[in-house]
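First comes the structure, then the notes that go with it.
Here the complex is missing one protein chain, while the rest keep their positions.
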Amino acid sequence: MDGTGRRSDRTNTHVDLIERAAAAGKAILCEKPIDLDIAKVERCLASLARTPVPLFVGFNRRFDPSAAALKRAIDDGQIGALRQVLITSRDPAPPPLASIPSTGGLFRDMTIHDFDMGRWLLGEEPVEVWATASCLVDPQIAALGDVDTAMVVMRSAGGRQCHINNCRQAAYGYDQRLEAFGSSGMVANDNLRPTTLRRSGAAGTEARDPLLPFFLERYAESYVRELDAFVAAVLDKKPVAVSAEDGRRALVLADAALEAVKSGHAVRV
Amino acid sequence: MDGTGRRSDRTNTHVDLIERAAAAGKAILCEKPIDLDIAKVERCLASLARTPVPLFVGFNRRFDPSAAALKRAIDDGQIGALRQVLITSRDPAPPPLASIPSTGGLFRDMTIHDFDMGRWLLGEEPVEVWATASCLVDPQIAALGDVDTAMVVMRSAGGRQCHINNCRQAAYGYDQRLEAFGSSGMVANDNLRPTTLRRSGAAGTEARDPLLPFFLERYAESYVRELDAFVAAVLDKKPVAVSAEDGRRALVLADAALEAVKSGHAVRV
Amino acid sequence: MDGTGRRSDRTNTHVDLIERAAAAGKAILCEKPIDLDIAKVERCLASLARTPVPLFVGFNRRFDPSAAALKRAIDDGQIGALRQVLITSRDPAPPPLASIPSTGGLFRDMTIHDFDMGRWLLGEEPVEVWATASCLVDPQIAALGDVDTAMVVMRSAGGRQCHINNCRQAAYGYDQRLEAFGSSGMVANDNLRPTTLRRSGAAGTEARDPLLPFFLERYAESYVRELDAFVAAVLDKKPVAVSAEDGRRALVLADAALEAVKSGHAVRV
Partner (left out) sequence: MDGTGRRSDRTNTHVDLIERAAAAGKAILCEKPIDLDIAKVERCLASLARTPVPLFVGFNRRFDPSAAALKRAIDDGQIGALRQVLITSRDPAPPPLASIPSTGGLFRDMTIHDFDMGRWLLGEEPVEVWATASCLVDPQIAALGDVDTAMVVMRSAGGRQCHINNCRQAAYGYDQRLEAFGSSGMVANDNLRPTTLRRSGAAGTEARDPLLPFFLERYAESYVRELDAFVAAVLDKKPVAVSAEDGRRALVLADAALEAVKSGHAVRV
């Protein structure tokens, strides 16, 4: 269970640690992804099913106050029947090149959060995934077999649609926006900034700060709330808010996107 | 009735033209102010009272769609009992120095629009005016006996308050904002810009265009609607939307502000 | 050349009128699409190639001041190397059911504007189109063989990506937004509203007007500028801003999207 954030090169330690913690009867909070290999994940979850310990997967963004408010607005029927979800998720800068090979690629490392967010907001399981990906930030990323700029579309059985756009680099900071559109309205989230200052001068008006630098600042509150939810689940012996199955399904979507890029076909999941 | 806009050096022709038009039985649309001399205005209105011709004073801003919507929101009770009005009104650049002596000064030339707007939005007549004024833009304006930067506060008999701030120069364009605050809420108007473009980069995010340059662009729609209202009033023989008395009262407030600056006392009107 | 806007049931008269106007040596301004049948369009353009008359296709949105400013910002290098374009385009209400069969379907009737906008903003020809579509607004639209809610992704040869989302119904008005993201920044356009009023009360803050109702209001200025551009092209004998070839290519993209929905494959164009 490492808490170092998103791009750990220790993802391959997760399954072993999960199994040892489970054997010791300890409640588990595991950073995403559980593992880069879906087969290994599925074996791990199968073994876990025989133990009573809770496994909570660290999709922290569900605990962001604004994301949670958007989800509540959907669930409360504020926008009627949901039709479309849009997720913009752009990092300020690519990870160190040396770490690229161990990330599992853009979809399993970065988009995995957006796959989880998309599933959660859609409220229906995606049944079809399509994706396209390019290397537009740094050709060395392509040389390492990865991509840095992608668009994904998922469709649920009920015909709801979810678009994700990703890039490993955004000059204006860590861009994290959500939009949900339904039969009676739309809800959307803005980015966060260090201050509310707006500057106006001869060159333009209402210019605001660059965005918060990266996930530790942007999602600081979400980590606090995630830990609260984990502790509450353990103490109250309630179902965890983000389950091992949620972790598995996000990885299935990431694998499907990768396959879609290779084949040019939408992949059914 | 000249249509050349705000800083005409022909204001001193208004009363003569009004009286000749009235004698000819013609409906009159007169640019603000009717005259810079309140005694002359009052003599003119007295003579006009004996003729049946309508006199419509050109406080065009009342016909701006956003200002009109704000007024409607107040009148419809959307903010409950009105408490405070805030008016920000800053010009992009001072008038030519040569025209300063004939303007009657900042309060009669520029603030006069805001006095009318304040009266109209307050919904109660101001009974007290206080003002302070400085010359911060160009010392040559002071040399000509005028000021370029001012703050005014008016109070109605019911205790409602109205703040006006003015400046003859704003680097970011023609700044025209309104805010009305009441017991159950607030309504406010933004500025207009040529496009809705928002620019984000390393230096900042969401930077918007400079504001529309000046009154001809900013209030283009208001002039169209003002003329429509004038024509409708004449054809339908209905009371004019902005009366000669409205013109007179705005000038009274401007004179009171000038006196307040000189005396340091709030002036009762 | 009909000027009735978007959902004419007289699209099938365009080619005949184009050919008669060309024979008469008249400059032509043709509403989009030229025709719903790409073969017919290609025959028309081939015949037109032998005449000197200009044919200007009515993709009016290119003349919207905010869209034009966004395009200029891209072309001026304000966001560096372009990577992604996002287009949100949702109508306030579906067309009359009776007109659905003659529209050619969502992609040829409604998305066609977005295909043109995407091509124009990408600055590189799309080489691949993928799309998914559902009927979520009105099952009668499905009964007529059409869809009402769609997402499209296009990719250029250089790897640039363009996402389009469409819906035939949006409760909050005619939703028309653009975003372009590049190596050094992002530019985006907001919607237009009748006024700038913002309302704050116990239920929420900064609530703004519903959007302008539909294309006649939203794109009023673009039609004026489009006509100006057409007249200028004719008088100055310069290339038209939006050519017959632009009209043809948008239709090719619409046909590709339709095929992608049917096949589940990305379609190369």
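A, B and C are the chain letters, set down in written order, and residue numbers restart from 1 in every chain.
The rule we apply is simple: contacts are C-beta pairs under 8 Å (C-beta built on N, C-alpha and C of every residue); 3 or more make two chains touch, one makes a residue touch a chain.
These numbers were taken from a predicted model, which means no experiment stands behind them.
Only one residue in the set B:Arg90, B:Arg108 or B:Arg218 touches the chain that does not appear here, and it is B:Arg90. From the set C:Ala142, C:Ala171, C:Leu227 or C:Val269, the residue in touch with the chain omitted from the display is C:Ala171, counting the whole complex. Although one chain is not drawn, the whole complex shows that of B:Cys44, B:Val137 or B:Ala257 it is B:Val137 that touches it. For chain C, the residues touching the chain absent from view are 171-173, 191, 193, 199-211. Residue positions on chain A in contact with the hidden chain: 65-66, 69-70, 73, 78-79, 184-192, 194-202, 209, in rising order.
Not every partner is drawn; the one left out touches chain B at residues 80-81, 83-84, 86, 88, 90, 128, 130, 132, 134-137, 149-151, 153, 155, 159-161, 163, 165, 167, 169-172, 175, 181, 183-186, 264-266.
Assume only the chains that are shown with their structure count from here on.
The chain with its Cα centroid farthest from the Cα centroid of chain B is A. Of all chains displayed, C has the C-alpha centre closest to the centre of the whole protein C-alpha set.
Mean C-alpha position of chain A lies 53 Å from that of chain B. With each centre defined as the average position of its C-alpha atoms, the distance from chain B to chain C rounds to 42 Å. Separating the CA-averaged centres of chain A and chain C is a span of 32 Å.
Shared interface positions of chain C, defined as residues touching 2 or more other chains, are 184-186.
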